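This is the structure, below, for whatever I ask next.
Only one protein chain is missing; all other protein chains are in place.
As written, the chain order gives the labels A, B and C, with residue 1 at the start of each chain.
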Amino acid sequence: MEAAWQEGLFFVFATVITVSAIGVVTARNVIHAALFLVATLIGAACIYILMFAEFVAWAQVLVYVGAIVVLMLFGLMLTRAPIGKYGEYDNDQKGLAAIVAAAVFGVTAWVLIDSFEGVELPTDRVAATTSKDVGEAIFSSYVLPFELVSVLLLAALVGAVVIARRDERVTSRTIDAARREKAREEDV
Amino acid sequence: MTQIRTPEDVAREVAEGGLATQQMILNVGPQHPATHGVFRLLATIDGEILAEAEPVIGYMHRGYEKLVEARDYRQITNLVSRMDWLSGFNNELPLAMALETLMEIEVPPRAQWLRVVMLEMNRILNHLMFFASFGAELGAITPTFYAFREREDIQLAMESATGGRMHFGFMRPGGLKEDVPRGFIAQALKSVRQVIARLDQYEDLLVGNEIFKQRTVDVGVLSREQVMSYGVSGPIARGSGVSDDVRKDEPYLVYDRFDFNVPIGHSGDCFDRFWVLVHEVVESARIVEQAIEGLPAGPVLGKVPRVIQAPEGEVYVRAENPLGELGYYLASDGDRRPYRLKIRTPSFNNVSVLPEVLRGTFVADMIAILGSFFFVLGDIDR
Amino acid sequence: MSVQERVSAEEAVERLRSTLGDDVGDVEVRFGHLDATCSAENLRHVMTTLRDEPGLRFEFFTFLSAIDRSEFGGPDKPDKHGGLELIVHLYSPAHVLHINVRVPLDLADPRCESISAIYRGANWHEREMRDMFGIQFEGHPNLTGIYLPEDFEGHPGLRSFKLPNRAFIKPWPGAKDPEEAAAGGR
Partner (left out) sequence: MPEFIQNFELTAWWILAIKLIVVLTVVPVGALAGGYALHKVMAHLQHRLGPMYAGGFHGWAQTLADGIKFVLKEDIIPEKADKPVFKYAPAIIFIPILLLYLVIPVDRRLIVQDLDVGLFYLLAVSSIPAIGILMAGWSSANKYALIGALRSAAQLIAYELPIVLSAATVAMLAGTLSVVGIVEAQDWPFLFWPPGIGLIAFIIFFAGSVAEMNLPPFDMPVAESEIITGAFTEYSGMRFIFGYFFAETAHMIAFSGLAVTFFLGGYRPIVPWEPLTVIPGIVWFMLKLFVMVFLYLWVRPTFPRLREDQLQKFAWKGLIPGSLGLILVAGAWILYAPEWLWH
């Protein structure tokens, strides 16, 4: 009974993910595309929940929806996000992109089916991995990849800071300090 | 240090291959909660920094300088109290003084002392109002209610004497409309003493607040040179360390008889302007106390001709309005109406310095600076 | 303190004469304030001197305005009628002095040099005068309307501009003074 529920819901979420993923690439407006991306990510999180992988699901929401998409929207709105149907995001490499996407899909699907065919997913809470299992896995068998990823992220962070920090921007405070200096000189 | 980027700089940067950013034009006003009326600030913002800010005024222009050419002096005295609606009584004074100078009217002592009482009470009303609105602009709503509590007491005292709450219409060339009623003295004294007693609460609420200091110290610095060149006056000028106060420099009425200080700031930032404003409340309250204690007896209206008709002549008379120097340049050709009356309002000059002060500040600082410039729209637009 | 030395108006007249000489016309004292005339060409020079001369130091810009004297004294005294006059009022906080500088302008085509580079506060005042009297200030950075809409016709400050409802539509209702009222009113 439970399994049937799960299966039905899986198809609902899968449809949501597919439709919104198509929305991401066909949207005429970058903000709409980003919002479709939110729907895609939340759909994926729902599928994780179906498999009782709660930790991954909420990590997905916290990191991707809560942080990355917010940051992305932030950047888009700060730079160029015209309201309404505006801008043409198609170009002549559309066909090539479609081929690459199809190829990636094919390869991933083939790899997944090849390696996981016949594996049963947990259908009830008891068999599911807990956060304790996840923690133990990360900090014992996968500790090296984990640390490597952290170093990579740190490097990216430092790089971002270096790029962002061009020269000191003038703020009211520096201007005011200069003005005060000038005023003081005049007083003397 | 790089310069603030003007729109041209941004265009050049983009042409040179920089990041394709755009400056945004933000219309602050004409309807905006921080502008105290129909005032518009055409701000060009670069992120949250103001690259340029140009005040646009005139939405409330009522053409007083033309209107008064078709009205006689008694009407004008009442008309001008509508300019700066927060300090009606102060608006009426320099005009009456100008007429008294031209017509050589002697103002009886009691009238002069009572005028001082009223003027200073009106100043307290005005300053408390700006105390209230400045707090509200920085997000602290509570001081508003504190200030209004005190305002109400003073307002009731003023109302008992004049019958008005904003536009008192109590001034007459040559004195006052009538003597104050019985009980006014006690009421006025009580209300101003309460202000002095409660000023500690104000200090605790805003002046001593760490966040308030963060928002105002070193923000929107106005230099002494700017004060002079723009003709900025009042608490704003004194916040920049300019000690000019007409009451001290050229005492009119009986101001030379009172013991009061002129609070002066040092750095000319928002905090100092606000500090001066708050401390002027105490000084005004002290003047009211002294004036009430020394109030002489006698008539309140001098020998005034039945028709007020200024002889030919030209005079500029100024007085210390709560917001700064208010002056009337009265040119009379001997008619019952002024030939030309130039109204020099403090807010007009004070606000004209805004583009210089606002350049390079944050949007949030813009609000603090606008609030600390204590302007009344009717006073700018006339 | 701003006040350094109080100078009497008479003494100030002497100082003004000695520094500016013939650049200013008549100098007199009216109600304690100095009153001087200068020509439109000399205005900038006079302003700079008034501001910078140590004995005068008229640093504080009070206001800039104008008077249209073409109806001064009413129709009864046409001998008093004059032209347009620009008034600049300055104050010297150091010496507690006031001065009115009057600049006669041509009523038909009022032009004058802008003093907004000397007193930056004059910027808005000059824009106001352009609205109200149509004075063209040469060298002003941004001489656009400040009070009136851009499509407004006429210059309300001039005497030739009549307030319509008062002058034409109905007689002035409020000029009744006690004596007139007793006599039946106007």
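Quick notes on this structure:
The working rule: a contact is a pair of C-beta atoms (placed from the backbone, for glycine too) under 8 Å apart; a residue touches a chain by one contact, two chains touch by 3 or more.
What you see is a predicted model, and the numbers here were worked out from it, not measured in a lab.
Within the full complex, the chain left out of the display contacts the shown chains A, B. Although one chain is not drawn, the whole complex shows that of A:77, A:113, A:138 or A:158 it is A:77 that touches it. Within the entire complex, the positions of chain B that touch the omitted partner chain are 24, 26-27, 32-34, 48, 135-142, 144-146, 149, 206, 209, 211-212, 214-215, 362-367. Contact between chain A and the unshown chain involves residues 1, 29, 31-32, 35, 38, 54-55, 58-59, 61-62, 65-67, 69-71, 73-74, 77-78, 81, 83-84, 130-131, 171.
Just so we're on the same page, only the chains that are shown with their structure count from here on.
In terms of their C-alpha centroids, the spacing between chain A and chain B amounts to 55 Å.
Rounded to whole angstrom, the centroid-to-centroid distance between chain B and chain C, based on C-alpha atoms, equals 23 Å.
Within the complex formed with chain C, the chain B residues making contact are 57-58, 61, 63, 65-67, 69-72, 75, 101, 226, 228-233, 242-244, 249-250, 306-307, 312-316, 318, 325, 327, 329, 331, 333-336, 339-340, 342, 344, 348-349, 352-353, 356, 381. Put simply, chain C touches chain B in their complex at residues 1-3, 30-31, 33, 59-63, 65, 67-68, 71-74, 77, 80, 87, 89, 93, 96, 98, 100, 119-121, 123-124, 132, 145-148, 156-157, 161, 163, 166-167, 172, 174-175, 177-179.
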